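As you look at this complex, bear in mind that one protein chain is not there, while each of the others sits in place.
Entry: chain A
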Amino acid sequence: MTFLTLTRRAALAGGAALALALSSLTPAMAQTPPGVLIVGQVAEPQALDPHAVTAVNDFRILMNVYDGLVRYAPGTLEVEPALASAWDVSEDGTVYTFSLRDGITFHDGTPFDAEAVVFNFERMLNEEHPFHDTGPFPLSFFFSSIQSVEAVDPLTVRFTLDGPYAPFLSNLAYPTGLIVSPTAVETHGADFGRNPSGTGPFRFVEWRSNEAVVIEANPDYWDGAPALEAVVFRPITDANTRVAEMLSGGIDMMVEVPPVALSEFRSDDFRIVEQAGPHVWFLILNLREGPFTDQLVRQAANYAINKTALVEEVLEGTAAVAAGPTPPAFAWAYNEDLEPYPYDPDRARALLAEAGVENPAITFYVTEGGSGMLDPVAMGTAIQADLEAVGFDVTIETYEWNTFLGRVNPGLEGEADMAQMAWMTNDPDTLPYLALRTEAWPEQGGFNSGYYSNPAVDALLEEARTATDQDRRAELYREMQVIVQQDAPWVFVANWVQNAVTSDRVENFTLEPSFFLLLDDVVKN
C-alpha cells in the first residue's frame, strides 16, 4: 500500500509539472513569421524540373520559380507575353518567331537568351541531345509538333512546326513550357530536379526531403520583386492533418480543402478563396454495346441525374453544374447559350419508354479517388440512386485509381457501360481532340473510351486545331459543344471550383483559372 500512496503523490506532482510546462508553451506556438508564407501542399513534389513532372502539386511550386516565353493573363486562360515580349505567327500558322526580353538572368547568374530557349526544347525533344538523359519528359508530346527551334539572334528564337497547330501558344504557357537554366542542367545533370534554377519571382533555397521546399524572393525579378520574403511549401498528404495544421496556425495557406472541412473555416480568422477552372467531371458512356448505343437512353441518363444536388450537397458547393464538354473557364471558346440538361426524371422515363427499354441493366465503373475526381465514391452512389429511380438497374464496380485508368483508358468494350472520368486541361482543344474524335478511339491511341463518333464533330475539331484566328476557333468550338450535348456521348456532370483557405494575415491572394498558384503579389503580415 505504501507503494500506491507514493505513486499517487508522484502522479499528482508529475501531472502538475507537465501541465505547467505545457501551458508555458502556449504563447510561443502557432505564430509563423511575417513575410514568410507557409503553404500546405497535398504531396511531396516529384522534382522541381518543369519538363520532368506532371502533377498540379508540383506546378504550384514551379510557376513561382520559372517563367515561360508566354503566360496566362491574370484571371483568364488567354496568353500574354512573359519572357518573350512579342511574337509573330506566319501566314500558314507553322512558324512562330519570338522576340525575347533583354537583360534577364537566371537565378544562377547566367543570361537568358535565344540559345537557352533552344537548349530547353532540344533537351526535351531531341534524343541525341547530350542532356536528353536527364529526363524522362512525360509531357514532351505537348511540343511534338515542333520540327525545329533556332536562335536567329541572341534575342530572337524561331519555332517551325510540322503543320498549323493552334494550341501551341497555350502549351507554351503550361508548366512544361517553362524555361530552365542550361548551365544549371549542365552542372547538376540528373540532379537538376533538386537544384532548380529559373528566372521567376522566387529562387530556390533548399529542399528538405519530406519536410519543406523553401524559395525566397528574387529582388531582381524583371516583372517587379515579390512582396513576400520567402515561401515554404510543406507536403501534408493527409487531408485531415492539413486541416488541423491550418486550424492550429502551423500553415498560412492550404489548397484543395475537402468540401466537408470548409465550414470549419467560415470565420473571421480565415479567408476562403474560390475559382472555377478548366475542369470537367463526366460519365463516359459505352456507345459500342449495351443500352447506351441508343441516343435516347443516353439523353435519359443526362435528364435522370440531379446534378444540382450533386454539386450542392455531395460536393458542398465546390463545383458547378456542367452543361457540355467544354468548361466555362475557357471563356473565349465556351458557348454561353448552352443550358445544362435539367433534372427531369419524368422526361427520362418517357425517353426510356420511347427507346423501348424498361429496365436497362448497366455496369458503372467508379474510382476510389484520383486527380480531379473530387468525391467519386459518394458521387457514384448518388448517381446510381438517381438512375435507379427512373428504371435503370445499376451495378457499381469500384477500383483504385491506377487500376481504374488501366481498365477505362483501353476502352469500355467488354468492361462497363459507364465510367467516371475527369479532365483538367489548358486549351479547349485538348479534351475533345483526345476524347471525342473518331480517330481518338482507344485502339488508335486516344482517350475516346466510349467510342463516340460523329464526322461533323471530327471536322470541327480538326479545323479548330489548325485555324490561326482565335475568333474562328471559338466559333468552331461553340458549334461542336451544341452537337456533342445533343449526341450525349457522356453525362455532363460538374466543373470543379477550386478552393484554398488562407489565414487572415494573408492578403492579395487569388486563385487562377489555370489552377496554378501565383504568389508574387501576395502579402503576409
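Everything that follows uses one rule, which is that contacts are C-beta pairs under 8 Å (C-beta built on N, C-alpha and C of every residue); 3 or more make two chains touch, one makes a residue touch a chain; residues count from 1.
Methods note: contacts and distances are computed from a predicted model.
Chemist: What does the UniProt entry say the missing chain is called, choosing from "NADH-quinone oxidoreductase subunit F", "Peptide/nickel transport system permease protein", "3-isopropylmalate dehydratase large subunit" or "Cell division protein FtsX"?
Modeler: Cross-referencing UniProt, the chain left out corresponds to "Peptide/nickel transport system permease protein".
Chemist: Looking at A:193, A:291 or A:327, which residue reaches the missing chain?
Modeler: Once the missing chain is taken into account, the touching residue is A:193.
Chemist: Would you indicate which residue among A:135, A:154 or A:258 is in contact with the undisplayed chain?
Modeler: Result: among the candidates, A:135 touches the missing chain.
Chemist: Write down which of A:265, A:423 or A:452 is the residue touching the left-out chain.
Modeler: A:423
Chemist: In the complete complex, which positions of chain A touch the hidden chain?
Modeler: 1-4, 7, 22-23, 25-26, 29-30, 32-33, 36, 38, 43-44, 46-47, 49, 52, 54-55, 135-136, 138-139, 141, 190-191, 193-194, 209-212, 232, 234-238, 240-241, 244-245, 247-250, 370-372, 400-403, 405-406, 409-410, 422-424, 434, 442, 445-447
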